[in-house]
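Yeah, one chain of the complex is gone here, protein chain that is, but the others are all in their spots.
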Amino acid sequence: MEQIYLDHTSNTPLLPEVREAMAPYLHGEFANPSSLHRGGRKNAKALEEAREKTASLIGARGEEIIFTSCGTEANNFAMKGLAAAHEKKGRHIVVSSIEHFSILHAARRLERQGYRVTRVPVDQAGWVDPQKVREAIAPDTVLISIMHANGEVGTLQSIREIAQVAQEHGILFHTDAVSSCGTIPTNVSELGVAALTLTANQFYGPVGAAALYVRKGTKMLPFFDGGGQEEGRRSGTENLPAIVGMGKAAELALSHMEERTTSLLKLRNRLMEGLISVEEVYLNGHPTQRLPGHVSISVAHVESEPLLLSLDMEGISVASGSACNSKAMKSSHVLQAMGVPELLARGTVVLTLGIGNREEEISVVLDIFPKVVERLRKLNRTPIPQEVRSVR
Amino acid sequence: MKFPIFLDNMSTTRVDPRVLEEMLPYFSEEYGNAASRNHPYGWKAESKVDESRTRISQLIHCDPKEIVFTSGGTESCNLALKGICEIYREKGDHLIVGATEHRAVIDTTRRLERSGFRVTYLPVDKTGLADLEALKREITDKTILIALMYGNHEIGTIHPVTEIGKIAKERGILYFCDAAASQGYIPIDVEAMGIDLLALSAHKIYGPKGIGALYVRKKNPRVRLAPILDGGGAERGMRSGTLNVPAIVGFGKACELALAEMETERERLWKLNEKLRTAIESSLDYVHLNGHPTQRLPNILNMSLEFVEGESILMGINDIAVSSGSACTTATLEPSYVLIALGAGVELAHTSIRFSFGRFNTEEEIDFTAKRVVQTITRLREMSPLYDMAKEGIDLKNVTWKRE
Partner (left out) sequence: MSYSQKVLDHFNHPRNIGSFEKNEKNVGTGIVGAPECGDVMKLQIKVENDVIVDARFKTFGCGSAIASSSLATEWMKGRTINEAFQIKNTEIVKELSLPPVKIHCSVLAEDAIKAAVEDYRKKKVAGV
């Protein structure tokens, strides 16, 4: 039986066109782009073309793109590189409480180095109120980092409004757009951000290539020191096959965005409505302001692990919380911040659609899901207190 | 014979078809995130990652759990140096670093100097060997780390790592060894060599770009390291981020192949190396070998071909891919600091060419290269005022030059 893959937040399959674009660089065209000989010069050109394509996806200029190895690196780079370069101005940073760990833990490291960090709370839908960001700003705030969309619960943030607040105070604003970029419009000038993280494997590009956009003229301390690649800001031999793949994937994402979104939304709405129509299954995140392919639900009286395993036996791959989190088996910091009661949070699964998913697959999931839930609930009926139910 | 002939295998290598074959499924059907615990895509990816970890550990004789995946050699060096300095700062603020280390090490220690660490750059002799007596002398009770590479990436000189490891151990100092240039070409045994941290890179041994590793010792002593990539806590908390599964699979296979073929390859490469060197030396005057004559990586031949500037040689032999240490050819536009450290003058760097051989080079290619190099140098020397002067018996060192 074909697996039904509904975990596009942790990884998307590589598109055949992207694989084709990468293929020559995986083997034949292997020269180091820094080399002066013919092969190296040719590959330097391929690198710059990929940079332009990646930049186009977010409405930036090529020179504003720094390639990194993954989103985590780009987020760490943004936090530490920007903070260090502007430390004379101040040592206060504002983030939200539902950021990815690469932001939150980078913030924690900065705290150990003497920075102050304010973590702005979110509402029940996982939304950051721009007003709360405004209130968090101090005279020595140098950096605000709020994600564009949350990969665990799918809620979209009001980035433009937050950017407005940051601009009024002359503070650098970074957004982690890993979950949104390539799926929904992510134009840096429209959003008004000074820095933005994107990663190829979230829009059908390869793992191993991600990027940090940094607005031209923004001071930034290099992250990896060494050979001086990426204008000295990020040393290390460029992962050219992956970068070329990222460029191609970006190009495709930009040209197919509308049709992809339309079909994702259609599938998503059907899936979401079907799932929450099951008794005591609750949607996490914002009902409308959310990523087009994203459903996060908490299933009462069920633990997510047996639920995932049971679904897997039926050929359906889904995730619990974020990919990074699922090993830890702790309740997610995002759900906690949203005030989802621990008992409910434990029964959370995330289903994320991709462009390869079909109507028939949704039908299969909607057929199997209630049966699996019913079976598991019979085995383990943890009572949910009344007050918890009323919160939902 | 296919052109261009690639003799720049120290900059990067062609992915071995056997490596590529093993990677390809992970670009298509096997697209699980190795951290996704709950579905078969994730499981398969995880078990394949573990297999690679084991293969890599066998190349350097360590426990698979001591391997931390990174995005490449540069990140590994940054992680080792910055990670150690952050944790051990209270113990001491002094590092001893080889003068001929890769820029990923030197530029990182320069940055550490800016944040208050003291760094001693250990000189080398004219063959590129570190002075171990000087090393012993420079150690203080504030020294926390010695960073000395194994084989040098430009001249190939191999440091006596076992002795360095012993010195470090005796004084209770951590030893970081950058093996990105030497891995797979000469044997590495972190246990026998007393190495505490070791940097590796896949694309130098016919593996993919975008993946490297840092060996971090777990026992005797247990080395602690602050991550530079904070996040979900992958890789024993030392390096967060999505694991690059296809690249890791390729890295593992590349290590397996390198280990299996090391002995025969070493001999074959050394033969090619000697062949090219003797061919050039027998046809041209004023040529010098840079690096150690014997204690050298089998795949590096660095020569200075006097009176001819490196970039013009590269242009002249443009159907052969090589690199040079001349100012015009380096990323910094400074002549190679590695060659300058040998103490024979900057001219040596400006006229240097590095040939680095690899698995796919043939004898035929070396014969062609020798001919082409001799031809080009002869032509360029006809254009060189310095060659004329030397022929006239003028010592260039005594000439007063009119600089720009």
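By letter and in written order, the chains are A and B; residue numbering begins at 1 in each of them.
Criterion: contacts are C-beta pairs under 8 Å (C-beta built on N, C-alpha and C of every residue); 3 or more make two chains touch, one makes a residue touch a chain.
Predicted, not measured: the structure shown is a model, and the values here were computed from it.
Q: Looking at B:E138, B:E163, B:E261 or B:E311, which makes contact with the chain not pictured?
A: Within the whole complex, the residue contacting the unshown chain is B:E311.
Q: Can you list, in ascending order, the chain B residues touching the missing chain?
A: 307-312, 315-316, 326-328, 333, 335, 345-347, 350, 382-388, 396, 401-404
Please note the rule applied: only the chains that are shown with their structure count from here on.
Q: Using the touch definition from the top, list the residues of chain A that touch chain B in their complex.
A: Result: residues 3, 5, 7, 10-14, 19, 22, 26-28, 30-32, 34-40, 68-73, 75-76, 100-102, 105-106, 108-109, 199, 201, 206-209, 222-229, 235-242, 305, 308-309, 312, 317-320, 322-328 of chain A touch chain B.
Q: If we count contacts the way the header does, which residues on chain B are in touch with chain A in the complex?
A: Contacts found on chain B: 4, 6, 8, 11-15, 17, 20, 23, 27-28, 31-33, 35-42, 70-75, 77-78, 102-105, 107-108, 110-111, 201, 203, 208-211, 226, 228-234, 240-247, 311, 314, 318, 320-324, 329, 331-332.
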